[in-house]
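Every protein chain but one is kept in place in this view of the complex.
For subunit A:
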Amino acid sequence: MIPLAFDYARPDTLDDAIALLAEKGEDASVLAGGHSLIPVMKVRLGAPEFLIDIGRLPELSYIRVEGDELAVGAATKHRDVVDSAEVATEVPLLGAVARTVGDPQIRARGTLGGTVAHADPAADLPAALLALDATVVLQGPRGRRTVPIGEFYTGVFTTVREPDELIVEIRIPRCGDKGWAYEKFTRRSNDWAIVAVAVSDDRIGLVNMGSTALRASATERALAEGKSIAEAAALAAEGAEPPADTHGSVAYRTHLVQVLTRRALETAHGAR
């Protein structure tokens, strides 16, 4: 399978990339690792006229502690997140979830910013970033702005990113001493989650339970009110609109998310 024809540029600097994106706007897609974008283009669900390759910009590949936060460059590869000592110490959930993305070859190419931008409701990392209370840093011709991850997604494959804006960084509050867990249920070992649940410090992110990654708000409120884990986890599907497909019905996912939420909360609380 071969994508429709497009033009390609690999700018040498972040400034050049942003200038080019401002010029091309909606005609362009940003290419980093390409492991979400290229498959979509190969089956011709996507056909951008122009690709701006930021995958090799050293300015966008870094992991560093900055004050109370960990800053991760948007083009940082999943494998570098998995291997990072800073991630393991400061935001261990992020490394554990990145380790479940695809397989080793996919993790060697796919990037954190790419999976955030792609906005697939079945992707692991957006839900983990919701549980981690992360912030997305966007840069465009009007300068930089930051968007809380909870306000970033608007629907399946859609976000508040403007066509001339580039995701340049993900910022995550340091939480190394807090309980966390990731429960992912798949049919095959390297597959997308049928449902997954990320927990960090009683914030709960759900994978594949609606058109975007979402928080299990009713469960979070119940925990805050002192309800038991079992009582709180039973509310995990409240407000969610899970998809129905060959992997599971709405009823199946509704049940599954409660089970996984209970397990994740038990693990997270046990690790405290």
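By our rule, a residue touches a chain if its C-beta (ideal position, glycine included) is under 8 Å from a C-beta of that chain, and two chains touch if they have at least 3 such contacts; residues count from 1.
Quick note on the criterion: contacts and distances are computed from a predicted model.
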Among "Carbon-monoxide dehydrogenase small subunit", "Transketolase family protein", "Amino acid ABC transporter permease" or "NADH-quinone oxidoreductase subunit K", UniProt-listed name of the chain not shown: "Carbon-monoxide dehydrogenase small subunit"
Contact partner of the left-out chain, one of A:102, A:121, A:205 or A:248: A:102
Contacts of subunit A with the absent chain, listed as residue ranges: 1-8, 10, 31, 34-35, 38-39, 41-42, 51, 53, 55, 79, 88-89, 92-93, 95-97, 99-100, 102-106, 108-109, 176, 179-184, 189-190, 263-264, 267-268, 270-271
